[in-house]
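The structure that follows is given in the form of structure tokens.
As you look at this complex, bear in mind that one protein chain is not there, while each of the others sits in place.
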Amino acid sequence: MEPIDIGLIVSGGMLVLVVLGMRVAFAAATAGMIGLIWIFWAKFGYDPDRFGKAVTVAVKTAGQVPHSKISSQALSLIPTFILIGYLAYYAGLTKALFEAAKRWLAWVPGGLAVSTVFATAGFAAVSGASVATSAVFARIAIPEMLKIGYDKRFAAGVVAAGGTLASLIPPSAILVIYAIIVEQDVGKLLLAGFIPGMFSALIYGLLIIGMAMTIKNFGPAVSGFTWKERFQALPPALPILVVVMTIIFFVYNPFGGDAWGTPTEGGAIGAFVVFLMALYQGMRWSELKDALLETAKLSVMIFTIIWGVLIYVRFLGFAQLPNAFSDWITSLEMSPMLILVCILLAYAVLGMFMDAIGMLLLTLPVVYPAVMALNGGEGVSAADATFGMSGPMCAIWFGILVVKMAEFCLITPPIGLNCFVVAGVRDDLSVQDVFKGVTPFFLADAATIALLVAFPSIVLWLPGQV
Amino acid sequence: DQWNVSLWGKRRAFTEHVEKLAELVSEKTNGEFTLNISYGGLSKNKENLDGISIGAFEMAQFCAGYHRDKNPSITVLELPFLGVTSLEQEIELSMAVYEHPAVVKDLARWDATLLMPSPLPQYNLVGVGDAPKTLADFEGLSVRATGGIGKAMETVGAVPTSMSASEVRQAMDSGIVKAVSFAPHAHMSFGTIENGKWWTTNLNPGTVNCPVVVNTLALESLSDDHRDALLSSVDEALDHYVSHYNGQTMEAWGPALEERGIEQVTFSDTEIASFKEAAAAPAAAAWIEENTKRGLPAQELYDMVTGKIAAAN
């Protein structure tokens, strides 16, 4: 049997394990382990005497992956951004933000849900992790929405979808990871996420208003806040601006001087600023301990998926599947735009069964070079390029598209991390409930992605200015 | 036979000898012996020696400085200011070190046999801000330089800062580091010359040593024809590498600097001599002391390397 056939069979087997309810991280690791054993044994000509040797080589090869892949500076952003989320919760920042959004925005139809979306968008400017954003807003926004009669599933859906904004609006762990995998300018990519992120928030908001106007008993507008009350709500939320400014200064100094550090450092310094605020708000050791435990738990589940998937990716490398796929894509006789759309659709399907970072780690080493080749190569000029943009710009555009797809997969069943996290916070909600509530947002995301594909300048205008 | 070869990144000047080797071996054996080259699919670059030791693949490339403790003996070739002047000389020197019994034994811990080097020219700095005119101008200059080169820069008052290669461009653009030390091909691929203002032509503090190794057992179990085909192709593969690096990379390098108006800073011989005096001897002494503790004939290795260079220059 050819390595590629082994690759396909084992991949099918992994899907079966996932469907049977095996924890995704371990399903991927299992598939990777079995695949490696198979590949090495095949290399030994299926000699029964050398089966033990094949197992040894496979196990040792797989055993390298967890430590070697996890020890990376880029991945350190994930836990620090999760920590920011929980510390901000204990510092009362998220609550203040939500309160301000409520007083200013809740008068529109579906007002509290709209406020939730914009509060998560605002929080996205300090949080780089979607799951953490959903986790903290599930505690703050859902109870308030339930109080005034929202359907609990929809309320959960709003929070799950709103959380995804954190990975487009800078800072963003996942954009940094993309930049590192494809070796592109981190600062420009982060900048490029801003407008598409705000754009997504706007489309979410419009969708909710539309639903509120057509569906009976949807959830009332909340009016009656005086201007005085509105302005009073701003100062408690202001500290968030301090954090935002701190992080911005680590990516790009708006006054033209030197930035204060790298984006990776910016995330950690942002967490420190929030930590000081939480201390000022009177956070105790028991609360800090809770924040640390929750950070640890969310981090470990994400990292377990990462190394689990990477064991599987290592097996794919030995099965030579990436090369085969790359050759296949570039040999297709379809229009490049159609191929790109097919790639995005493939992401949507794959994203159903994967988490965001796992999916990027799995696919980018193969898909990214293929997309760059479609556009005419890494160094192509805008004039000669298939998609009408230079190589580096295409890398940014595709990055934002992929991250938006990855965010989409955080809310699609059967495996959508954000929905799991929201259900985990609320005892009265099952994962299925959250998936039901989040369904309308698929439409909004589909519309956003279509617009980003059709009008790349939404993505490329801002990074083009620096 | 089918061998898996673990490289990383993408095909570039730095991997041309392996590509050429694969081509030659396949030609000489009528396709009976092939090298399947994988760029990053089989291992992380820092774990390539582990993969060789496990037997996961048969050939791999790595750099000694990635993990000094894995291969202390060959880090002698990464000492600052050895004074190597050409790629050809770097090859000759590396090969001599690779054949030293202590080095063979050092790599045998990983079941690895050293096949050939991937010679790189001397590192130099690309920087932003005012170009240094004298060594004194390095005082307080933040520079991205790792390991031995970082230590060397420290001796003239520079402040070495560590970060991953992929963050280097961003760090330099935003002023976190004022200068970056790389070989020319890396300056081009990591984009430091895009916003760089100056380049040191002759600081030459040192370079990294990146051998290609094979799994010893795999090499021994090749048929005589196939082993012959492999070993007899090494010289030609290296010739191809050198002409490619000297040709394409170094030919692109000069114009790339000129196109971007990058100032070329050349230090006087006396300046370089005093830098060398400050940095070279202490680094060498420290290296010898540390590696003697590791049970290596460190003094002997060092004397061999410096002796060969002195004889050639």
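Letters are used for the chains, namely A and B, taken in the order the chains are written, and counting of residues starts over at 1 for each.
Following the convention adopted for this analysis, contacts are C-beta pairs under 8 Å (C-beta built on N, C-alpha and C of every residue); 3 or more make two chains touch, one makes a residue touch a chain.
In this section, contacts and distances are computed from a predicted model.
Asks: Can you tell which of "TRAP transporter small permease protein", "NADH-quinone oxidoreductase subunit K", "Alpha-E domain-containing protein" or "Polar amino acid transport system ATP-binding protein" UniProt lists for the chain that's not drawn?
Replies: This omitted chain is identified in its UniProt record as "TRAP transporter small permease protein".
Asks: Of the residues A:236, A:424 or A:464, which one touches the chain left out of the display?
Replies: Of the listed residues, the one touching the omitted chain is A:424.
Asks: So which of B:176, B:193, B:242 or B:284 would be touching the chain we can't see?
Replies: B:176
Asks: Which one, A:20, A:383 or A:454, makes contact with the chain that was left out?
Replies: A:20
Asks: Of the residues B:146, B:189 or B:202, I need the one that contacts the missing chain.
Replies: B:146
Asks: By the contact definition given up top, give the residues of chain A that touch the hidden chain.
Replies: 17-27, 29-30, 33, 59-64, 66-68, 70-73, 75-76, 79-80, 82-83, 131, 135, 260-261, 264-265, 267-269, 271-272, 275, 289, 291-301, 303-307, 353, 355, 413-415, 417, 420-421, 423-425, 427-428, 430-432
Asks: Provide the residue numbers of chain B that touch the chain removed from this figure.
Replies: Interface with the chain not displayed, on the chain B side: 46, 50, 53-54, 65-70, 109, 140, 142, 146-147, 150, 159-164, 176, 290, 293-295.
By definition in this document, only the chains that are shown with their structure count from here on.
Asks: Name, in rising order, each residue of chain A that touches chain B in their complex.
Replies: 40, 43, 57, 60-61, 64, 68-69, 72-74, 179-180, 183, 185-187, 252-253, 257-259, 261-264, 314, 316-318, 320, 322-323, 365, 369
Asks: Which residues of chain B touch chain A once you look at their complex with the stated criterion?
Replies: Touching chain A from chain B are residues 2, 4, 10, 36, 38, 40-44, 46-47, 50-51, 54-56, 163-164, 166-167, 169-171, 173-176, 190-191.
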